[in-house]
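See structure below.
The other protein chains are all here in position, but one chain of the complex has been omitted.
Presenting subunit A:
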Amino acid sequence: MIADLFGRKFYMASDTIGAWVMLTLTAILGIILITRAKKWPIIREYATTTHHRKIGVLYLLSATLFFMRAGIEALIIRIQLAFPDNNFWVFQGEKFNEAFTTHGTIMIFFVAMPLLIGLMNVAVPLQIGAQDMAFPYLNAVSFWLFLAGALLVNMSFFMTASPNAGWTLYAPLSTDTYTPSAGNDYYIFGIQVSGIGTILAAINMIVTIVRHRAPGMTLMKMPLFPWSTLITSFLILIAFPVLTIALYILMFDRFFGTSFFSGPEGDPIYWQHLFWIFGHPEVYIIILPAFGIFSDIISTFSKKRVFGYGSMVVALAIIGLLGFMVWVHHMFTVGLGALVNTFFAVTTMLIAVPTGIKIFNWLFTMRKGVIRFSTPMLFAAGFIPTFVMGGVTGVMLSAAAADLQYHDTYFVVAHFHYVIIGGTVLGAFAGIYYWFPKMFGITLNETLGKLHFWLFLIGFHITFFPQHFAGLNGMPRRVYTYTAEDNVFVFNFVSTLGAFLMGIGTAVFVWNIYKSFKKPQKAGDDPWNGRTLEWSVPSPAPEHPFENTPQVVSHDPVWEAKLHRDGELPKASESRTAPIDVVSWQPVMLGSLMLFFSLAFIYHVTWLQVTLGIAVLGFFVVRALTDEHTKKAKEDQAHDNV
């Protein structure tokens, strides 16, 4: 089918048409259901909110949505690879390239990132005794920029122009000479816009943690999730601007005729350096918060203070620091020389040391603890062996000489799924079960939660464990088929079965959320017998959570209060000014503006670029003239004058 739009022709394959039909039906159904349930006011409330808990929920909701989209892509990839010489639907060749590219891109940027940033938004201010994030308005702007970018990458499929150069967007394949269609432009603008949102979110987190802690909570009395958030935010602040510039340069190559990454003068290796100088810290950006979540959960459900707290903090910091010194281990096969490869192999292996410290500390936290295997703890317990396996293959890969064999095979695919799913995704699930009461005032169903855990974890290992062997047998990543003689059929077939088990597990999770809202089980303020400050405020967390600012005198202040003060937290004598929450349509408007501004670039509509560019700048004017601080200062002044 051919459609004509923006002066371009769009050739639609049956999968795209199917997706359009599904999207339209879902949208109509959604509108009908929302109208019937009279839920529009809630949607408006969330669209205009600047409150940290609600923004956190928005992040988590969109992450879940994108998780399903990229998850369906994963299933498609697995079906195509289930049998030798398979021809599933249209997913061969170019279509397959598009499928694995958007699967990777969406999973990293629009699932892993928002899951963690969402949980940070929900939990971190409460854990440190803050009334809200330092900049509530900026927080909303961050979210809507993230969503605008995410929608751009997601809509590319519907516009028959998915990115197709892999999530690493390696040049020169990603330059306009080799991929002239709009697909990789969607990637550039989508990641750019959401990246700006992420940088702003990181700044917000740092200021919140540095300046909004309750009195008495020194940095070394802070729970480990805020600690990991702080370090992660610094990683974002240093790493993401490199990506911003990498994409900026690539944009010049694709739009304005420069040739940084291709041609006789240009250097495609430079793209690899830029991408991985961002990309490797990114790996730690999505794993460190999960470490923080597990630390808090393991401590709570073992009824023990986390073992080796100080070493946990130091380990986080060292991992963060080393994270910037290992990027070349993604480029061992480029041929940068033995010395360079050796240096980066050693720094990479070093990371195993602080990570090992953390693993042992978690185990020692559980040792002689009073362990309860509620769903969050199950995920934490499942995480440890899974992540260790991913870590072991990581050390194997870091041996540069051996990496020449593993490079670009399914062994690598298996490795990074072990760490990213085993770490980040399990961590996010654990965090969602753990803090769900703080978000909505209800607990998720435990039976369904445990079913979700077992299906997902077993499915995960069935999916990815055989991929190690497929890789060792020589199966390259990013191929859409293989022959029966390649001796990888069994591994692929088992892997596909496992993927469907994971899919069923995820469906149980979604069903659990639906059921839990249908038959809500009210959670008290402190459903898990918690230790940190978020369990001292009502569930769901109100707009102004801490009636009296608590005075923190120890680690695990709520636990200490339960032991020695009949659960009463000591009150601080003075408190700092709370951030000003507002209700505003401006952030969502800015997000939409950026979305259309990007589209104007992607489709080369000059007049629209100019108009929307001016509109985006005009947004700064509107914001400056309507900001809540000035308004409040004016009111105060008028009040003083009376």
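By definition in this document, contacts are C-beta pairs under 8 Å (C-beta built on N, C-alpha and C of every residue); 3 or more make two chains touch, one makes a residue touch a chain; residues count from 1.
Simple rule for what comes next: contacts and distances are computed from a predicted model.
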Which choice in "Nickel ABC transporter substrate-binding protein", "Cytochrome aa3 quinol oxidase subunit III", "Hydrogenase iron-sulfur subunit" or "Tryptophan synthase beta chain" gives the name that UniProt lists for the one chain left out? "Cytochrome aa3 quinol oxidase subunit III"
Option from A:Tyr270, A:Phe493 or A:Trp511 whose C-beta touches the chain left out: A:Tyr270
So which of A:Ile43, A:Ile245, A:Val353 or A:Leu563 would be touching the chain we can't see? A:Ile245
Thinking of the whole complex, not just what is shown, which of A:Lys303, A:His544 or A:Lys634 touches the missing chain? A:Lys634
Taking the full complex into account, what residues of subunit A touch the chain not shown? 134-135, 138, 199-200, 203-204, 206-207, 210-212, 237-238, 240-242, 244-246, 248-249, 252, 256-260, 265-267, 270, 274, 576-577, 579-580, 617, 620-621, 624-625, 629-630, 633-634, 636-637, 640
